[in-house]
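Dropping the structure in here first, questions after.
In this view, the complex is presented without one of its protein chains, the others remaining in place.
So that you can tell them apart, the chains are marked A and B in the order they are listed, and the count of residues begins at 1 in each.
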Amino acid sequence: MPSSTRRLKRSGLTMPIVTPRFINNAWHRGCDYINMDLEDSVPPNLKGYARSLVRESIPVVNKGGADAVCRINHDLMEADLDAAIWPGIMMVNYPKTEYGHEIERMDAIITRLEAERGIRPGTVEIGANIETAVGVANAFEIVTASSRVRDFGGASGYDMSRDLGVEMFVAFDQFVYGKGEVELAARAAGREPRAAPFTPNITGSVSDPDRAFAEADAARKCGFRIGGGLHPAVVEPQIRGFAPSDDEVSDARWVLREYRKLSRTGQTWVQVDVSSVDREASPRPMASESYLGRHRVIDRYEAARAEELLQWQDLCQERDQEKAEAIDRVRAAESAESAT
Amino acid sequence: MPILVRRSNLIVPAVEQRAVRRSWMHDADSVTLDLQAGTPDSELPQVRETLRQSISLASKAGAEVFVRVNAQFVYADSDAAVGPDLTGILLPGVESSETVAEADSILSELERKHGVAHRSLEIAPSIETAAGVWHIRDIVNASPRIRQVGIDEAALAASLGITQSADHDPFVYARGRLCIEATAAGVQPVAVADPMGVQTGDLSREGMVNVATDLRNLGFKGIVCGHPSWIAPVNEAYTPTESLVEYYTQVREVFAQALAAGTAAAPFAGRMIDVPVDEWAKDVLAMSAACAARDAEKQAALAAAAAYFDPSVPVIG
Partner (left out) sequence: MTALSTVRRSWLLAPVSHPDRVSDAPSAGADVIVLDLAEFVAEPDKPAARESLRDCLLPANSTGAEVFVQIDPELMLADLSAAVWPGLDGVVVTRAETPGQVVSIDAIISELESRRGMSPSSVELVLSLETAQGNQNGFEVATASSRTWGLSLGRADLVMDLRPEPSGETHLMQYLMQRLVTLASATGTVPIGAWWRFPDRGLLATPENTLVAAQRGRAIGFKGSFCVVDNQVLPLNAGFTPSESEVAAAHALCEAYESATASGTYTMVSVDERVLTPDIVGQAANTVALADACSTRDRFKAAAVKGIPVPVP
């Protein structure tokens, strides 16, 4: 995917669309996206009312620069899509995806609505969420069913636990197989894996900022770029956790410099002793990241990681600036309004 | 679909008369009489002759009874087993849907021959090789007779040239694949023989409860136990506790009140109760009721059986 069209999803809040105080306050939280929920947090008798709110809520969540996302109901796909596909919507999350044909049908409906409502064709993404055993079993057919599925993950969490009849908060990773299947399918299809290292959560806490930071930090170091949550307290720690540190950026520049040296030698790899590197030099390697004691391996794989890291840093900074400017504009308009 | 409560399944060698005579006493949800492991081919005809009696004995306290047949003698072993007290056959070493299809037609024939209701007998495939693990989807969908599928870890290890130990778990993938594919097909995954590399004699009762709980939390619906000492801890691990039942009863009440008040999310005991939590509560309460019903059924059968058997023999042990 060209980076110019890549939408960052480091942090996002999922909230019931029928609770106006959540939706109206979400825009200034600084998250990359806001997920307006039509599904589990909306009681059955309010589904119709919830639908009627989506179109007018899109500009509300957009005004602080967050992307608008809508989670629809698995069994109410058509009606929910009709309510959600309006200009400004970035993605629709489809829960409990089980078959490729569900995503194909969704793609066809979105394609029609894009055309009817003046949205650039192919831009609305589909979040195909894997939350059941059947979904895991059909992961590859699902991820390849539409090019609108840009990132792909799941196979853990509440619904998955329920489908397998297992407790959710245990001290070991219960979902190695399912998560593996889904991640392999995503990678094989050339989509971004939505994954993270396993960290035990036996409390089920959704609002602990330290935990949110630690998870985002571990995910970033593992090469993952997507987060999200339910509570405003986790937004800032996630944004921080997904940002490369200054040391990592310096390290990446050092790796690329060493790689340029290497490529002039006709060797494919070299071990560099990093113990004697001047700790004040710039760029310099990180002390803690050595693979073989004092030595660091430099090769094309390290260079590729370093390049990706520097690009990621640029993307993060651009996105943060974009959101800050959007929030400033709203504040300026508000103060202008209150002045008059 | 009604819940199938098969928490514990005691497997005993059919040739070992003493174990067979005691097999009904251990409170197992099901008993498997094994014609495969340990029975020399020369003794098979004799064991087959008394097999229906053994099955009837094993079922006295309400256990469902399976027979593990020999892969090369599916017809002869099943022919000796089919009768009103048999629930199904455990089919070892299944690697493809063809094996299941063959067993399916054999059972159809034997159902006619022995006057047992058509399509009533189950096939429980046992996965013992990597080929079985790889082709699991074809296998579990090969016959409507399949309601459970087992993964025999000791056999799988032997076929892969692995020596089981509790230090390194080689079967995270295999177990996960079995649980996902079985669940997707509506079939119950069960663990068989030395699960997680833990062998009989290695663990305290509490340790067994913990292993069984871990297996339950991987998605297994029951455990085939090589030793009677496993039965009680396995039943315990698979039965929702009273406090859990109480908690989820309250959850359902809180959620019902929230719905009546026009919201689908309500705080309770530090958690947010919404639709999925309420669904979960329904599952736990249904499982609890099903376990209680199964236990009552076994109690009733046990009481009836006690009338026929020497009351001085300890019932649980």
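Just so we're on the same page, contacts are C-beta pairs under 8 Å (C-beta built on N, C-alpha and C of every residue); 3 or more make two chains touch, one makes a residue touch a chain.
What you see is a predicted model, and the numbers here were worked out from it, not measured in a lab.
Participant: Please identify which residue in A:A188, A:A281 or A:A324 touches the non-displayed chain.
Facilitator: With A:A188, A:A281 or A:A324 as choices, the missing chain is touched by A:A188.
Participant: Pick out which of B:T163, B:T241 or B:Q299 touches the chain that's been left out of the picture.
Facilitator: Selected residue, touching the omitted chain: B:T163.
Participant: Which residue among B:S42, B:S204 or B:S243 touches the omitted chain?
Facilitator: Checking each option in B:S42, B:S204 or B:S243, the one touching the absent chain turns out to be B:S42.
Participant: Of the residues listed, B:W24, B:F171 or B:W280, which one is in contact with the missing chain?
Facilitator: For the chain that is not drawn, the touching residue is B:F171.
Participant: Return the single residue from A:G65, A:G100 or A:G180 that touches the missing chain.
Facilitator: Residue touching the absent chain, from the options given: A:G180.
Participant: If the hidden chain were put back, which residues of chain A would touch it?
Facilitator: 140, 176-177, 179-180, 183-185, 187-188, 195, 197-199, 218, 221-223, 266-269, 290-293, 297, 299, 301, 304-305
Participant: Need a quick check: the contact residues on chain B for the chain that isn't drawn.
Facilitator: 13, 15-16, 37-40, 42-43, 129-131, 133-135, 152, 154-155, 157-165, 167-174, 177, 193-194, 199-202, 226-227
Going forward, only the chains that are shown with their structure count from here on.
Participant: Using CA atom averages as chain centres, what separation in Å is found between chain A and chain B?
Facilitator: Whole-Å distance between the two chain centres: 40.
Participant: If we count contacts the way the header does, which residues on chain B are in touch with chain A in the complex?
Facilitator: 137, 172-173, 175-177, 179-181, 183-184, 214, 216-219, 221, 259, 262-265, 271, 274-276, 279-280, 283, 287
Participant: Within the complex, which stretch of chain A touches chain B?
Facilitator: 16, 40-46, 132-134, 136-137, 158-159, 162-167, 170, 172, 174-178, 180-181, 204
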